[in-house]
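All protein chains but one are shown at their positions in the complex.
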Amino acid sequence: MIIKKKGNWFKMLFEWNGSVLPQLMPRLILLLLFSIVVVYFKPFLLEHNLHINPAIFTLFGIALAIFLGFRNSVSYDRFWEGRKLWGALLNDTRSLARQSHSLIDSSDYDEKREEFINLLIAFVYSLKHQLRHTDASNDINRLVSKDFANTLKEVHFKPIILLRELGNWVKTAKKEGKLDGMSQLAFEENLNKLSDIVGGCERIASTPIPYTYSVLLHRTVYIYCFMLPFGFVETLGWITPFAIVFIAYTFVALEAIADELEDPFGLQPNDLALDTMSQMIENTLLELNDKKITPQNNSKYYYIT
Amino acid sequence: MIIKKKGNWFKMLFEWNGSVLPQLMPRLILLLLFSIVVVYFKPFLLEHNLHINPAIFTLFGIALAIFLGFRNSVSYDRFWEGRKLWGALLNDTRSLARQSHSLIDSSDYDEKREEFINLLIAFVYSLKHQLRHTDASNDINRLVSKDFANTLKEVHFKPIILLRELGNWVKTAKKEGKLDGMSQLAFEENLNKLSDIVGGCERIASTPIPYTYSVLLHRTVYIYCFMLPFGFVETLGWITPFAIVFIAYTFVALEAIADELEDPFGLQPNDLALDTMSQMIENTLLELNDKKITPQNNSKYYYIT
Amino acid sequence: MIIKKKGNWFKMLFEWNGSVLPQLMPRLILLLLFSIVVVYFKPFLLEHNLHINPAIFTLFGIALAIFLGFRNSVSYDRFWEGRKLWGALLNDTRSLARQSHSLIDSSDYDEKREEFINLLIAFVYSLKHQLRHTDASNDINRLVSKDFANTLKEVHFKPIILLRELGNWVKTAKKEGKLDGMSQLAFEENLNKLSDIVGGCERIASTPIPYTYSVLLHRTVYIYCFMLPFGFVETLGWITPFAIVFIAYTFVALEAIADELEDPFGLQPNDLALDTMSQMIENTLLELNDKKITPQNNSKYYYIT
Amino acid sequence: MIIKKKGNWFKMLFEWNGSVLPQLMPRLILLLLFSIVVVYFKPFLLEHNLHINPAIFTLFGIALAIFLGFRNSVSYDRFWEGRKLWGALLNDTRSLARQSHSLIDSSDYDEKREEFINLLIAFVYSLKHQLRHTDASNDINRLVSKDFANTLKEVHFKPIILLRELGNWVKTAKKEGKLDGMSQLAFEENLNKLSDIVGGCERIASTPIPYTYSVLLHRTVYIYCFMLPFGFVETLGWITPFAIVFIAYTFVALEAIADELEDPFGLQPNDLALDTMSQMIENTLLELNDKKITPQNNSKYYYIT
Partner (left out) sequence: MIIKKKGNWFKMLFEWNGSVLPQLMPRLILLLLFSIVVVYFKPFLLEHNLHINPAIFTLFGIALAIFLGFRNSVSYDRFWEGRKLWGALLNDTRSLARQSHSLIDSSDYDEKREEFINLLIAFVYSLKHQLRHTDASNDINRLVSKDFANTLKEVHFKPIILLRELGNWVKTAKKEGKLDGMSQLAFEENLNKLSDIVGGCERIASTPIPYTYSVLLHRTVYIYCFMLPFGFVETLGWITPFAIVFIAYTFVALEAIADELEDPFGLQPNDLALDTMSQMIENTLLELNDKKITPQNNSKYYYIT
């Protein structure tokens, strides 16, 4: 996810990196060339009545804008729901870390508590890796015992098994008399919430917008843009290619952004900054456990609030 | 539900299976033929002033797009709510499975716990079968005792009776002193959530969008599309049939997708993948209970996260 | 609420009962006649410059479509919220019925439990009758004791007094040592939810969409439709009446549906099927209490899932 | 809030009181006169080319409709959220009243219970008065002890201090052994909800839609309406004034309704009926405490369900 300081309104007009423009360039150049060809053959088209009345483009362009608006809302909602889930992940892990202080009535529990915090951190990283289909073992190895790391290597739903381990940690603490049944349930409630977060992320990742929608809008947007020159060649002449590319840019770019946001856990420029967020959760959990945040933990994103 | 790897933007234009195009083909061909007839009789129409001013089509086409946009949002919301309910089903069954470990204070309870897990899995399958009006007995027989399977055969609301059985399992565990009153309530809370999920699915399945809406929009879309040739025959000539079919395709396809998504639990290509999801829930619950997932359980959809 | 099996796309075009068409017919015929008169006086209108530029109709028609879209969303949301509340009613009464099994630790409580289930069923029916301003006494008399039925006759907020009685039933069970304080609270929580459902239904029933909105849109839609002939008489000639009636049908029908859905608890064709739903809740609660569902309870809607 | 029985569709066209028409009349008459002047100077305008192409009005009118649609949604959401909060107020006070029966294990507590119910009613009225900036003392004096009424006179956030008193009542009941710690928490939970309701109402009342939005749309709507005659004078002639006033009426009225609904707790005709609702809550709470509702309590709005 690209977070940039906004420049003034004028510079923003010429922004390059922060947009989907680079990726769309080839297609827009293709459209430009195509439009130029159409303008070149204008006399031929007029002669054979092969130009189209602009009225039909107005009608259809507005309809298309309405449908694109719908697609955008849906994609953005998925993006924002993904973000909310990771926000809830931050909140709940913090609450669990705090409760490992306030609900456990013992001063000689620092080592055990650190184990708990590390399990929480491992849970966060393993969720990130699951969503991105990357290898979690590096992060898991530095955070949990060797034995448990081996168990985790075998299983498919790593975050869920980590949750079970967190539940067992609480159960053990209860058995050792460090907390009562009520407090155990307070922990359990937050573990349930973590289970909801895992499932929510899996839901977004595994259920894209019905593919038919994507195909329909993708197809319609591009066919529409490549038909546009025929509609305006008569009245706009050599202005056509530039006007058409400008309009096409907006339609095509919105479709492209919607397509990127649809899967917010990916690695495209507009996707969620899961790396930064995992790092930030690790930092705040360590701080809650009175650890100094050492330089190697301290990424450049540290001060994101 | 069709989940495909997206091809590049160009190939996607010619996608066939992932769209509703096959199903709509006959109607679009009908419209094409009709348009050709209209163009053929153009001189006759002009002579008798039977062509229509395009302005009225612009006006009405945009109004129609707005109403279709509304219908689409509503249908998609139903689809997504259905998906959320099945996501919650995953989360809550996982939480219950985890709590059967962390809240039950006993090491000699493995067999009983397996019974509980199997009841949970049977609950999931029986909900699927109820929503699809299919026969649940195969799945139920392999998961619950013969006696209880017979009881279930008689009842109408199978998932609800399974929920009661899950509640009774917890009650028995409490009686046997394996958990206290507080922990029982923690189980009960999650069982309540499962009850909400069943009811939520039933609500979506039994209450379609008011039929009048569907009729009104269906009728309007098709009448509109078949009137279109009269509006553009004068200005577009022989381009008319192709332009009209392209526009009609978008309107008609959106109506068709909205119609499919309206009942997300059906068996049409864009409906929810209930089979895959049930299988996946079974797998994750088995894993939570330290079972190796055996090949026969391991469907090709297994790695959906 | 009309639930119909959808016919094929072609038959659906000529659907009559499932639409608001019958109710709107007289107005549409009036409009048709009016349009014919306008077309008849076309020469006179043109002579005195009394026809209107279609541009202004396009502008205003689209604006109107946007406002109608807003009204439709709001009405549909009310309809769907009403449906959700009745769905929650199903879920919560089921949960309470289940808990009357799993939380009450006694085998000699069948008679008392039946009393509880009957109170729940009476609660559902009394809510239905309150929302429809119909007489609840028949349903109440067959479900509760004579004494309590008499008390209920006197009171204004029957479902609320039934809730208090349900609360007292639980209190008595606790006094008799059948459940502990914790379990009582589990019941109380679900009773609170029922209280929320009653209040939610009352809110929808007692607070329509601000009347000014309804008046404004109703007025604008009809004035607009009756002005339309003046805008298109010049260009469309004798096609005018049919084109105008088709457009008017869509606008007017959407307004009419929105008006029906606004109060989802009424008795109009598109309103919620409260009778069926009450019956279905009764059936599922009886089944949860191991009662065979006798034929007289078994309505034709029984298999709605 | 005006709640009227809907007349038939025809009478509704001429509704006067239920609309914002009276309030807008002067402005619309001004616009009418202005349009007449513009039409009168039509030759002069045409001569100096001071009329405007209608195309630009179509473009801008539709854009304006979209923005007005946004403003309307936001205002209506505020109205409906306000209504939901008062609905929740009804639900929660009812739940508290019910729990004062079902959770307090004592038959000699009727007097004390009445004190509790009266505190609840006083809480409702004091919230109403706070939201309307009116004097709460009449309602408070008839419901609470003199001493406490004096305390309340001094404080700024009356409903909050009443909540604390409700909490103290529960604490006292616990001290007297009438309820246990668990039940106290059940009360506390509902008191927390009341705290949320107070804060929710304060939020809506104290945070209007950003003023810039209101100014921008207000200004644009009126400038647009007063420019309209210049756009249509050429094509519409003497029909201009009437057509313009009709269009302006819709735009201006929607802006006016949105403006009214923005603060739903006010005293304008479309605002929430807080008086009726407070009265209704008082009635239902009294009934829950087995009080006959005496005539003076029985307002004409009583039967609102």
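Letters A, B, C and D mark the chains as written, and numbering starts fresh at 1 in each.
By definition in this document, a contact is a pair of C-beta atoms (placed from the backbone, for glycine too) under 8 Å apart; a residue touches a chain by one contact, two chains touch by 3 or more.
Remember, it's a predicted structure, so these values are computed and weren't measured experimentally.
Participant: Who does the absent chain touch among those shown?
Facilitator: A, D
Participant: Which is it among A:Asn72, A:Ser137, A:Thr151 or A:Asn168 that touches the chain not included here?
Facilitator: Final answer for the missing-chain contact: A:Asn72.
Participant: Would you indicate which residue among D:Leu13, D:Leu32 or D:Ile161 is in contact with the undisplayed chain?
Facilitator: Looking across D:Leu13, D:Leu32 or D:Ile161, the contact with the absent chain belongs to D:Ile161.
Participant: Thinking of the whole complex, not just what is shown, which of A:Gly61, A:Pro159 or A:Pro210 touches the missing chain?
Facilitator: In the complete complex, the chain left out is touched by residue A:Gly61.
Participant: In the full complex, which bits of chain A touch the chain not displayed? Write them out.
Facilitator: 1-4, 6, 9, 12-13, 15, 18-20, 54-55, 57-58, 61-62, 64-66, 68-69, 72-73, 76, 79, 83-84, 87-88, 90-91, 94-95, 98-99, 101-103, 105, 180, 182-183, 186, 190, 232, 235-239, 243, 246-247, 249-251, 253-254, 257, 260-261, 269-270, 272, 283-284, 287-288, 293, 302-305
Participant: What residue numbers in chain D mark contact with the hidden partner chain?
Facilitator: Answer for chain D: residues 27, 49-50, 52-53, 55-56, 58-60, 62-64, 66-67, 69-70, 73-74, 130-131, 133, 155-157, 160-161, 163-164, 167-168, 170-171, 175, 181-182, 184-185, 188-189, 191-192, 195-196, 198-200, 202-203, 205-208, 210-216, 218-220, 222-223, 227, 259 touch the chain left out.
We take it that only the chains that are shown with their structure count from here on.
Participant: Taking only the C-alpha atoms, how many degrees of rotation bring chain A onto chain C, rounded to the nearest 5?
Facilitator: Superposing the C-alpha atoms of chain A on chain C needs a rotation of 145 degrees.
Participant: Using mean CA coordinates as chain centres, what's the chain C-chain D distance in Å?
Facilitator: 24
Participant: Hey, how far is the Cα centre of chain A from the one of chain D, in Å?
Facilitator: One centre to the other, that is 38 Å.
Participant: In chain B, what residues contact two or more other chains?
Facilitator: 55, 58, 62, 64, 66, 69, 73, 182
Participant: Chain contact topology under the given definition, line, ring, star, complete or other?
Facilitator: line
Participant: Can you name every chain pair that touches?
Facilitator: Pairs satisfying the touch definition: A-B, B-C, C-D.
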